[in-house]
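Yeah, one chain of the complex is gone here, protein chain that is, but the others are all in their spots.
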Amino acid sequence: MKQSTTSNVDVKGALVKKGAFHGFLTSSPIALLPLFLFLLVFFLWPIGALTGNAFKSNEGAFTFSNVTMLFQDPYRMAFKNSITLGLLSGLVGAIPGLAIAMAIEKQGNQTLKKFIASISGVLANTGGVPLAFMFLAAFGPAGLVISALKSVGLDLYGLGFTLFSFTGLIIVYAYFQIPIMVIVITPALTSLRKEWKDSAANLGASKFQYWQKVGLPILMPSFIACYLLLFASAFSAFATARALTVGNIALVPLQIGALVDGNVTINQANLGYALAFGMIIISLVAMIPYIWIQNRTARWQVR
Amino acid sequence: MSKDSLTVKGLSRQFGSVLALDNFNINVAKGELVALLGPSGCGKTTALRIIAGLEKSNTGSVTLNGKVITDEAAHTRNMGMVFQAYSLFPHLSVAENVAFGLKMRKVAKKKRDKKVGSILELVGLGNHHKRFAHQLSGGQQQRVALARALVIEPEVLLLDEPLSALDAQVRTNLREEIRRLQLSLGTTTLFVTHDQEEAMAISDRVGVMSNGRLEQIDTPDVLYNTPATAFVANFVGVMNHIPGVRSGKSVSIFGDSYKVRNLDGGDGHVVALIRPEQLDVEEAKKHGNARVVTRSFLGASSRIICELTDGTIVQSLKPSSESGGLHPGEMVNLSINTKEVLIANA
Partner (left out) sequence: MASAMKKNFAANLVLIVTGIFIFFPLYAATEFSLRNGAEHTHGFAAYRWIFAQSGFIENLGITLRVTSLAVVLNLLIMVPTVTWLHLSGQRYKRLVEILTILPLIFPVVALATGAQLAMPDFMQNSVYELSFFYVVIAMPYTYRALDIGLSGHPLSTITNAARNLGASWLKTLSSVVIPTIRPSILAALFLMVALSLGEFTLAQLLHWSTFPVWVTNVSQQNVIGATALAIGSLFFAWILLFGFSFLGSKNSTTVQEEE
């Protein structure tokens, strides 16, 4: 709608002066300035600065040496571990998450849905020390599950299992990855219209054929997108990894943390930024397809 | 009965405390287009979905061409169905959508493509093979849905309010097209709608439903001229409610006596159900029994809305040539030009 360009507006015969609030209605993008400046200062600038420093030598000259160091141990190991953790944790979260979301949809009970939605919301944001302690209580060396199994003759810790390991991390991460998956895939599931299921049946498709030819193909983009989100989430997680492993396992967030804490020689200062830069690249590779897919599937999800 | 394609006997369905269908019976002959007409909640969609196999009934049977299919799964019934909206699979093109049923029946690719091509031509979308649902208008989507349902040569075509989500003009055009297709292919069709004009315009027979029951099923003419109950009379077409006094088999309206058609109900004050074209309007020379409120010129006919002395509003539908002289505020004489009228309680 075209905004009036005169400075006074005639309303019911009385002249109403347009003050500052009508400036609010301007369609000029100057209204975006506050947001843009905010993002510039508190987001783009830090990111830009660290990217710049990732390629600086200690003398200030441009160099690739920081970045090339990333391909050597222990940093190479850290990236390998973090990426593997992301990939595995993503699967461990995505597949059960999908099954649970489907079961919830099938069940249909409204109160149950609210219950699960709220508990998923809380669990999805649970991390760090609280989560670690909860699992310690259950799966730690003196944990309830471990003791219970011991009493029936199964000594998990004796067999080499420990919570403070890669496997332990994947188990613990599942606790918030699965709820995230449930939350993010449910809109895609509810967008599966009943009419498609009915049409498929009507045209001769059995339930299996429906899922094979209609349901899963439609869900696939969302599923992949959610998986990417879970990958990025596990890859970047800091607090939980720190609480559980404290340096046992080489992980990129933890190495950055160590460098930031000052356990580093002067020479390695820019290395931290290179590590952060590496994290950003990998995160971009996962998140950009995620955003692109979510945008596209929104087309047939909300009609 | 042997020429009946579809026979439904004694269908009942209860949802919790609600009786959605109450002893529903219907026979549809081969090649017939029968409409199920009624307000929302009357059970017409429930009946259709049970016939399609998408829902189960509590009692009753569904027979198709002599074979009882009550317990058969939906995907083995060989019926074509079109829904109100969102029928098309979004991830498949128009051609792939239409080919879906053929694929399920393992029809060879060459034959499939040929059938898909010809049915799309038939519905006027021959150039839209590669489009997707979101690129089509509402009317086009429904035509693709129709093509998809018809290409498998179903025993019965089931339509669940296929036009309700469309614009008025598209609705009128598409309903004619549905009728045309159905006639040329000879497909037995059951068509659910709440729009009485739609049902009356294209059906061989119309079944009027209310509260899970089939009130009357007849050709549109019979339904319109001799409705069996007050509900049917009011639902189909427009009805005037004119007060009268009944005694026995006759009723007095505007001072004249008429024969009562329906036998239920008692004497005393009643309302007569009179069609607009059964109500004549004349300029009152001396006293009148009504006053003209408005005259709407509709082309060949005009609608004259009048107010009776007791405040009741009635309408008359007459050729424009006969009603030109009537103006708002005028006193007129209303009279009924049939001998038999339908009565309802006051």
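The first chain written gets the first letter, and so on, giving A and B; residue counts start at 1 in each chain.
Assume a contact is a pair of C-beta atoms (placed from the backbone, for glycine too) under 8 Å apart; a residue touches a chain by one contact, two chains touch by 3 or more.
In this text the structure is predicted, and so the values were computed from the model without any measurement.
One of A:L85, A:L131, A:L169 or A:A205 touches the chain omitted from the figure, and that residue is A:L131. Checked against the hidden chain, the listed residues A:L154, A:L216 or A:I291 yield one contact partner: A:I291. What subunit A contributes to its contact with the hidden chain is residues 1, 3, 11-12, 16, 18-19, 21-22, 24-27, 29, 31-32, 34-36, 38-39, 41-43, 45-50, 53, 96, 99-100, 102-104, 106-107, 114-115, 117-119, 121-123, 125-131, 133-139, 143-145, 175, 232, 235-236, 238-239, 243, 252-253, 256-257, 260, 272-273, 276-277, 279-280, 283-284, 287-288, 291.
Convention: only the chains that are shown with their structure count from here on.
Across the complex, subunit B meets subunit A through its residues 52-54, 73-81, 83, 85-87, 89-91, 100-101, 104-105, 133-134, 145, 148-149, 152. The part of subunit A that touches subunit B in the complex is made up of residues 193, 195-196, 198-206, 209, 213-214, 217-218, 299-300, 303.
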